[in-house]
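Other chains of the complex are left out, but the ones given are in their true place.
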Amino acid sequence: MPLVYITRRMHFSAAHRLHSDQLSEQENEQLYGMCNNPLGHGHNYELEVTVKGEPDPATGMVVDLTELKEIVQREIIDKVDHKHLNHDVDFMHGIVPTAENIVIAFWRQLKDKLPNGELHELTLYETPRNVAVYRGE
Amino acid sequence: MPLVYITRRMHFSAAHRLHSDQLSEQENEQLYGMCNNPLGHGHNYELEVTVKGEPDPATGMVVDLTELKEIVQREIIDKVDHKHLNHDVDFMHGIVPTAENIVIAFWRQLKDKLPNGELHELTLYETPRNVAVYRGE
């Protein structure tokens, strides 16, 4: 049976600040530069969720995209959209919200929630020029 | 010799309706929702064709992109552009035209037609937010 990768792209807007408790104030400023601004800044994030699997012979679908969209909306987007990622999001407490750490946290949030197919890849665009990808490796 | 992946992006516009003969009318309506509208709806599809191979030392090309473009145009685009995918396309008869099934059908249509390199991946954008990928697996 053929194996297909199906992707749904979602959107959210959020504020964040790069600041690590494991670094001194001075190290934080030096490492993160403008991204260490105390009150934070923000982005229009784009999140691509890729699921792999064999299309069902009757329906032609790996996963119902409407259902996938609702799951990602409920498990991730509703919790981060129009929020401050350092303060407002339970499942991100204590995590420096770099693109790398966000995409790992999202994976953990989503990986056991799919009705069909297997979560294959999450791609997070922080800006159109900064992108992080996690495949559960 | 280095192995390079070269991609050409193509465009077509088509109508389709999601409706499976293996499901009842009611199941079709419930599963496909708006996509089950009897007269169909449509999309501006984008198709990315990726070929892998070693660049020819004399020409620097894995495959002549102009030739690749003509082959994809003839084998796929001319047959689906400005058509209704459920009714007007010979090689898609009996297939529910989900993004998953379309990209598999296109792969079968194209895989033995390349003069150089090996077909590696087809990526089909149904919308900028819904994407299916097939690699012949």
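We call the chains A and B, going by the order they appear; numbering starts again at 1 in every chain.
Methods note: a residue touches a chain if its C-beta (ideal position, glycine included) is under 8 Å from a C-beta of that chain, and two chains touch if they have at least 3 such contacts.
What you see is a predicted model; the values in this text were computed from it and never measured.
Total copies of the shared sequence across the full complex, per this structure file: 6, with 2 shown.
FYI, only the chains that are shown with their structure count from here on.
Per-chain CA centroids place chain A at a distance of 28 Å from chain B. Contact residues on chain B toward chain A in their complex (touch as defined above): 18, 20, 22-23, 31, 33, 95-101, 103-104, 128-137. Of all residues in chain A, only 2-10, 48, 50, 55, 57-62, 64-66 touch chain B in the complex they form.
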